[in-house]
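Below: the structure, in structure tokens.
Here the complex is missing one protein chain, while the rest keep their positions.
This part shows chain A:
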Amino acid sequence: MFPPTVIIGLHGVLRRAPWFDRVVEDFTEAEAAEENAGEHTAEDTSPEEDSLEEEVLSLALDRAGAYGWQTVSRWLTENGRVTARHEPTAWAHEEVGGDWTPDGRVRQLAWLQAGALTDPPRLGLPVRPIALVLAETLARVGTMTFTGLHALLPLPAARRNTAFHQTELAPWFALADPDARHEVVLTVSCHPGKDAVTGDDAAAVREAVREMADGAVEVLPPGARSATSVTSPVGPPGLDLDLGRGVHTEGMHEAFRFGCTTREWSPDLAVWLVEMVADGLRAAGRVAPVVVTASLALPPA
């Protein structure tokens, strides 16, 4: 029903910078003063409520543009004439938001929904660029204790990436403290149906990840006694995610999960794990829209 849609969400606990409220207050007070002065006209009809999170996280679009990732339709007007037009080249931005409720609980701090560009289909999906600009935007606001990442991946919309293979990042992530150890849970969810991912695919995906990681990640054997085997009715640990609540993910169910240990824990590493799982699914012939998550098995100390 939906066109190919990518959603990336970062989860954790955000501690806003001490100056943040002051900066936001200055901004909102200036706007309120102008509203009182009648600056807003009666014909304004846009119904949306302003959201602080959405307001700030929309800066991720600017950040993407700075990297050269065009994500919106854009017309440049100079001296009364349109002199340039640009269309999305990386992904087609749709919506962005987050939850910064300051209660110390794990929240979905930032998410971004985008259309996957399919004319022509691209090599892979823009998981890493979106996660990067979201993480960078959160870093402008304060300090994030990152606990997990989820990704809605319309795998049929992208071609197998023959230009870059995830195993090429193994030396990058091997360059880390060999004594550090983080236990991570990986899950795959999808809609039921003929081409659905099932638990039968778990072994092939787990083996594919183990091989791609080339020692930089230790994939735990099935049945290993670890925190990753802990199940919860509300979903994987480290995530504030309810697939049934999401417009695009309603009806999806967890097909399988497995655990691994890593030498570092960051959005960068989580993206790598998610991308390896996606490639493992593709290699196993499971090219369906899926949600892949990577999250800490236990809350950070």
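Methods note: a contact is a pair of C-beta atoms (placed from the backbone, for glycine too) under 8 Å apart; a residue touches a chain by one contact, two chains touch by 3 or more; residues count from 1.
The criterion applied here is as follows: contacts and distances are computed from a predicted model.
S.K.: What is the missing chain called in its UniProt entry, if the choices are "Peptide/nickel transport system ATP-binding protein", "ABC transporter permease", "Secreted protein" or "Membrane protein"?
M.R.: "Secreted protein"
S.K.: If I consider the whole complex, including the chain that's not displayed, which of A:Gly12, A:Gly115, A:Pro154 or A:Gly280 touches that chain?
M.R.: Checking each option in A:Gly12, A:Gly115, A:Pro154 or A:Gly280, the one touching the absent chain turns out to be A:Gly115.
S.K.: Which of A:Pro18, A:Gly80 or A:Pro178 sits in contact with the chain that's absent?
M.R.: Considering the complete complex, A:Gly80 is the one touching the chain left out.
S.K.: For a quick check of understanding: of A:Glu25, A:Glu95 or A:Asp195, which residue touches the chain that isn't displayed?
M.R.: A:Glu95
S.K.: Could you list which residues of chain A touch the chain missing from the display?
M.R.: Chain A touches the missing chain through residues 1-3, 5, 7, 31, 38-51, 54-59, 61-62, 72-82, 87-88, 92-95, 97, 111, 113, 115, 246-248, 250.
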